[in-house]
Structure formats: C-alpha cells, structure tokens
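A single protein chain has been removed from this complex, and every other one stays in its place.
Let's turn to chain A:
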Amino acid sequence: MLEKILILLCLSSALAEQPCKPDASDGYKVRLSIKTALGDEAYVWNENEMFLFRATLAFAMRSHLNGQEFDVSNIIVCDETPRVTFWFVVTSPLNTSGLVDKGVVEEAIRMSRNRINSAFLLTDKTLEFIGITPTLTAPVNPDTPPWLIVFGVVMGAVGAGIIVVLVSPLVLKKRKKNEETDEDEEETGVKAVENGSTREGVYNMSFSDDERLTQM
C-alpha cells in the first residue's frame, strides 16, 4: 500500500515537472536583448521582471481566448540563462495539467505583440519569440512616387529654359524690326522738319530790293 502511494507521488511529481522543458512541443523559447535595446538605461533582469513577463503573457492569452481566466500561475517558465533566454509553456485554466496548443499561443502572442514589447520597452528584434516571425509593417506606397515629383520640377525648369533660349532671339528680331521701322519714320520726319526750318530762314536784308539809298 505504502509503495503504491509512493509510486503515485513520484509519478505525479514527475508529471508536474514535465510541462516545461527545453524543446517542449508546446513551448516557445524567448530571447531578450535588453542591453542592445536600451544601452545605459538597461534594467536588470530579475524575478520581478519575470513576474511581469508571465503576467503580460497571461494578459495576451486572456485577450485572445475570451472567457478563459488565465492567471500568472498558468504560465510556466524554465531553463533561464544569463543571456536572458528561457522557455515557457502555457497551461489551460480549465485543466491544469493540460497545455494550451502551440498554435493558439502563437496567435495570442501575435495579436498582443505590441503590448508585450512595450511592457518591456523592447522591439520585435530585441524581444524574440523563437519560431514566431513578426509581421512586418506594410510598405507605404504613395500615389505619386516622390522621384517623379522632383523629376517633374527639373523637367519643367529645363523645358522653360529651352523655350526661352529658342524664342528670345525671335522676340529680339521682332523688336529690332519694329525699332528700325520707327527710326525710318523719325528720320524722314526730322528731315522734313529740317527742310521746313531752312525755309523758315532769316530774311537777309542786305540783298533786299527795297533799298532806297542805292538809286542814283
């Protein structure tokens, strides 16, 4: 009897240890690179930070599976290293010995990835879940590519320059023609004036026939 109880106890404790181990089928490895992300302002990774992590993950599971009340105790962590990597598994609140499926955990993490990252002041690159690739932001596609705008400006300037260069000699020629015709008219006018002024010359009295004194 005693032996059976002992065996049962051993088995149950063994079962209790089994869920979290490296390369667990339903677990994920997490790697944090705090010093790379924060440099001098890096915080030290300790028990409290680990508690925050477990709480955040519980939050993520709660948000994804509405209704199921995940608690910090449902997140089991093991195999911590100085690098700050560890494995975790998630147990279901309905069945403490059963693990939540890997796929479900992945979806939950993807949904709340931003929240998890910002809880630790880290990014997708510095808080890595090995096996869950981050969804990259969609590239911004503007309506007109920016290079086309600059191209348009330069092309417009060059086009204007060419038109100015081609048209300006024609404009100058026209102006010259107009000036020349004006000058001709002015010259004839001036000549006419000059002729007029010679006609309006001063009458020279010395050759006048009205002189009384010359008759003898």
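Going forward, a residue touches a chain if its C-beta (ideal position, glycine included) is under 8 Å from a C-beta of that chain, and two chains touch if they have at least 3 such contacts; residues count from 1.
We take it that contacts and distances are computed from a predicted model.
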item: Hidden chain of the complex, named as in its UniProt record, picked from "Vacuolar fusion protein MON1 homolog", "Transporter", "AP complex mu/sigma subunit domain-containing protein" or "Phosphatidate cytidylyltransferase"; value: "Transporter"
item: Of A:Leu52, A:Met111, A:Val154 or A:Val171, the one touching the omitted chain in the full complex; value: A:Val154
item: Residues belonging to chain A that touch the chain removed from view; value: 31, 33-36, 81-85, 133, 135-136, 138-139, 146-151, 154-155, 158-159, 161-162, 165-166
